[in-house]
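Note that this complex is displayed minus one protein chain, with the remaining chains in position.
As written, the chains take the letters A, B and C, and residue 1 is the first residue of each chain.
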Amino acid sequence: MKKIINNNLNIVDDMLSGYVKSHSDRVKFSEINKRIICRKNKKQLSKVPILIGNGSGHEPIAVGWVGDGMLDANIVGDIFSAPSGDLIFEGIKIFKDHSSILLLISNHSGDVMNGEMAIEMAEDENINAKCLIMYDDIASAPKGNEAQRRGGAGTTFVYKILGALSEKGADIEQLLSLGKQIIDNTRTLSVAISPGTSPITGEKIFTIEEDEIFIGMGVHGESGYGRQKIQPSKKIISFMLDKIFDDFNYKSGDIVIPFVNGSGSSTLMELLIIFNDLEEYLSKYNIQIFKPLINEYITTQDSGGFSISLLNSSEEMRKLWLEPSSVPYFHL
Amino acid sequence: MKKIINNNLNIVDDMLSGYVKSHSDRVKFSEINKRIICRKNKKQLSKVPILIGNGSGHEPIAVGWVGDGMLDANIVGDIFSAPSGDLIFEGIKIFKDHSSILLLISNHSGDVMNGEMAIEMAEDENINAKCLIMYDDIASAPKGNEAQRRGGAGTTFVYKILGALSEKGADIEQLLSLGKQIIDNTRTLSVAISPGTSPITGEKIFTIEEDEIFIGMGVHGESGYGRQKIQPSKKIISFMLDKIFDDFNYKSGDIVIPFVNGSGSSTLMELLIIFNDLEEYLSKYNIQIFKPLINEYITTQDSGGFSISLLNSSEEMRKLWLEPSSVPYFHL
Amino acid sequence: MIEFHKKWITNSCLIIKENYQKINMLDQEIGDGDHGTTILRGLEEAVSHFRTNNEFNNSVSFMNEISKLMRVSMGGASGILMTIFFKELGNLNLNDLYNSILTTFSNTITKIQTRGKVKFGDKSFLDIYIPIHKELIENNLIDLDKIIKKIDESLEYTKSLEARVGRAKFLDSKGVGVIDPGAYSTSIILKEFFKEINNEENN
Partner (left out) sequence: MIEFHKKWITNSCLIIKENYQKINMLDQEIGDGDHGTTILRGLEEAVSHFRTNNEFNNSVSFMNEISKLMRVSMGGASGILMTIFFKELGNLNLNDLYNSILTTFSNTITKIQTRGKVKFGDKSFLDIYIPIHKELIENNLIDLDKIIKKIDESLEYTKSLEARVGRAKFLDSKGVGVIDPGAYSTSIILKEFFKEINNEENN
């Protein structure tokens, strides 16, 4: 395996050490545990803290999003493993003096089980922590079963928009309610092009033929709509958007926030070409585009591929999307 | 070749179309040519415009750095090809009403020849354009022959710091003088780990064994110090920094701005581990670190690898490094 | 009792260490390729904990500590679910082995089902626990040979199942044709457990 790392067992700790050193103006280790990364400056008690626990190996998400306007803390699991409920609960406890706390959970079974356990532990100590389970990947469960879907790149809309809303002093009910609206209006579909290498095993994460792509693969190589021959970008994008349009009822005049995410080794050049094709598709249906996001944010190591997420937005969402944030690795 | 593109011949135009659409709040096509990307809002005549022409395929540099606080325009060449002197001159002419114009040139022969031609064309029309040739890659020419060195990732310091200085109303002499100081105090060394794919030929850009890395390779696969077996990060980093320390006379108490750049498919996880090792090395020599930059900025498609650049900084440089900028793809 | 747990966990850790790459390969085929490394990390954490610490009050608090350590170091889906058994074993009673094992199994099974939203036949390590629990009830005693045979059978059976939980449920193949990696590691841990029980009984 050709990864620039030291001891295999310390990958996550070495990475976090580098991260906190390099962005010490905005983030720090929590005092209790080096797997919990917090904002440098704690906020007043009236702010509802927003936290998430997630497996690492997908950087910059979520550790790169700690800071003003997004996350208050990130609980960092091992590579591709959700952190334990115990550890998430440690993170929650940091904010126990706040009247309520929001735990985001991306819908993957390890994340959900451990997140729910953490919430139960908080309840046992009379800490008011609520969770919001985020899902968006249309390849992972059919229309009608939305809540079964995996959390994909579209969860980004939740992080950013609720992050901004909570800075404005919204209470937990308002956060949960807008969060639900965002989830209901978000659709994501991804494509895998080439496998990344697992830093644990040194093996390729999945296999794919030299002339194939895989539509709908999850961030850990989970399956979706299946393999097809590679085609020009325009064809792939319209295949994908047709699927998304089958799943969600867009109307002429809708204002959509698009997010084109790169999985690791796909180039910004390709992501911009994809966006160009996406814009042409949406404009055919008279759907307006609002301040898109295009870059590598949710990666699976050096995998080749990308995803398209669309948020059919309300005015409130759009306003909050544009609110300034100051985190090391999220930039509109 | 598995790239998400449309017609091979339109790669650059499709990409720029996507880029301008997605960041239309900050950038636009020049009115005269779709290979010249300008800031959305032109600046007052007292500002010295800063331009660069460069081959594409290395995104986000330099097109992603057009905007307030960095570049006034970028002249975009084909993949891995400097734009012609004629085209660069078109870019310069846009700013002909300014009393002087600064053309940055990264030291690669195509870039230099075409840049110099553009400057001559400007002279012929009494436009006062000056160029600054940037170099930093210590693997490409020995100590004593600094001006023969290639332009590498460390040129970033010039873009950012002169960008900020020019916003403050500095004249061309001040810009050239600080630019020269930055170049004199910058050292870069890169490592190639795995070859990216050329979007033109569909072939791998270079070859390297499964257990080898290549120290000192240039952004187009040019050679440097040669191949060695892969080792733990700490070993690689101290080998590299030993080379940089042989080349530049750092003193205890120096304040250095480090830049760890990813070449395309190396992960942020690895870049942060590299930074962690770098920080340990510098602190051994009592060298202070000031606001580092860590991400993928100067890529060679999906190549695996990274570079380390160090700017031994003055107070003025540090102040300007922190000045806010608003460009789509540069973020401290 | 604590000594029993230490021996069993130490042995399990040894055998898992011999097999973790094989388990990774199973998880590579139908998951994200890490289960061998994950379960090994958990067990090594447990072993090094009781090697370097000596003061443990009682079996319950000992296994509470161990299961929490394992859960934290493993994380993921398997960390939270596989350590349930370890925690429940705190109540194991060497003086009433058969009954306390039955109770441990039935509590473990219920808790895995609840937390994991998983049923028998969903292709998980639950498909090992449930048949062993039945076997214990049917035999009315602890018959090592029969149990080992049952574990092997149940493990082999997971190969034929379609995954309805875990990452394999998203595969086209639903993981059919591949042994469930969690079931594989569980088969090792349970075999070592019953071997150690057998040793206890024969002492």
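Here are some notes:
We adopt the following convention: a contact is a pair of C-beta atoms (placed from the backbone, for glycine too) under 8 Å apart; a residue touches a chain by one contact, two chains touch by 3 or more.
Predicted model, so just to flag it, every value in this text is computed and none were measured.
Note that the absent chain touches B when the full complex is taken as a whole. Residue B:Thr201 is the one among B:Asn145, B:Thr201 or B:Ser326 that touches the chain missing from this view. Contact with the undisplayed chain is limited, among B:Asn6, B:Asn74, B:Asn114 or B:Ser233, to B:Asn114. Residue B:Asp78 is the one among B:Asp13, B:Asp78, B:Glu146 or B:Asp254 that touches the chain missing from this view. Among B:Asp25, B:Asp86, B:Asp171 or B:Asp184, only B:Asp86 touches the chain that is left out of the view. In the full complex, subunit B contacts the hidden chain through residues 9, 55, 77-87, 109-110, 113-114, 116-117, 140, 150, 198, 200-201, 203, 205, 218, 220-224, 226.
The rule is simple: only the chains that are shown with their structure count from here on.
Chain centres here are Cα means. That of subunit B falls 54 Å from that of subunit C. Per-chain CA centroids place subunit A at a distance of 32 Å from subunit C.
Work out the mean CA point of subunit A and of subunit B, and you get 29 Å between them.
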